[in-house]
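Notes to accompany the following structure.
Excluded from the complex is one protein chain; the other protein chains are retained at their positions.
Right after this comes subunit A.
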Amino acid sequence: MRLINRRPSLGAARFLAIVPFALVLVAYLIGSGVRLAENPSDKLLPAFSSFAAAIDRMALTPDQRTGDILLWVDTAASLTRLGAALAISVAIGLVFGIVIGLLPYFRAGLGAFVAVISMVPPLALLPILFITLGLGETSKIALIVIGVAPCLIRDMALRVGDMPVQQLIKAQTLGASTWQIIIRVVLPQSLPRLIDSLRLQIGPAWLFLIAAEAIASESGLGYRIFLVRRYLAMDVILPYVAWITILAFLMDRILLIIQTRAFPWFAGARAST
């Protein structure tokens, strides 16, 4: 049988999914074991017992100085920034995406501008943001918005432009105005597609968040990683990286669940086009 026709059973598929994770873990354990055997105070690849101690220190025990549990403080700070920035980006992406995708005058006026703006590397703007907006929350949120919103706008505009023209004609033959077409036809069909592109933008959003926190911040997951880097505290950095990965993965899953629950028509409509 050809390879393209051979399919794993459900159990085999699950096993295969676990294999790469297990391999990475085993590789780490071996590497860590070898280094620690040579030098018990090696900091680069700490043993799992050091991770447990670090997690206990950061995530379970209140900080001696402030009385806060640092991991939760950092997580709350980062998620607040990320949430605010993504909310702003989604609003901008929806409004401009629909307007550019649907209205020829706006497409003529803004299409090329957004296409150029989206090519500006956001991190190159970070110094400008710090200079003009200060080192507070605004500049960090602005960085994420600048990085994410243009992509959302372009994706939204493309998807609105891809809507079958028959639907727009049909709505007009039912007497709809431009406004009614936007709120009853275009917007509801855009929302699940917006979730698709937002899921793709979660990675970049975290990238911009951590970059901003690394440079100027007093809290946040990125701030903590770059702070303890000075002490080569791999026992803290690696669990933090794992935690950030878990958070990003959960955000992705939650968006997917929202998409299937809130837009039950979408899977069928996507399959039939």
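Descriptive notes on the structure:
By definition in this document, a contact is a pair of C-beta atoms (placed from the backbone, for glycine too) under 8 Å apart; a residue touches a chain by one contact, two chains touch by 3 or more; residues count from 1.
Here is the rule we use: contacts and distances are computed from a predicted model.
Within the choices "RNA polymerase sigma-70 factor (Sigma-E family)", "Ferritin-like domain-containing protein", "NitT/TauT family transport system ATP-binding protein" or "Fe-S cluster assembly protein SufB", the name that UniProt assigns to the complex's undisplayed chain is "NitT/TauT family transport system ATP-binding protein".
Contact with the chain that does not appear here is found for just one residue of A:61, A:177 or A:245, A:177.
The set of subunit A residues touching the chain not shown comprises 164, 166-167, 169-177, 179-180, 183-185, 188-189, 263-266, 268-269, 271-272.
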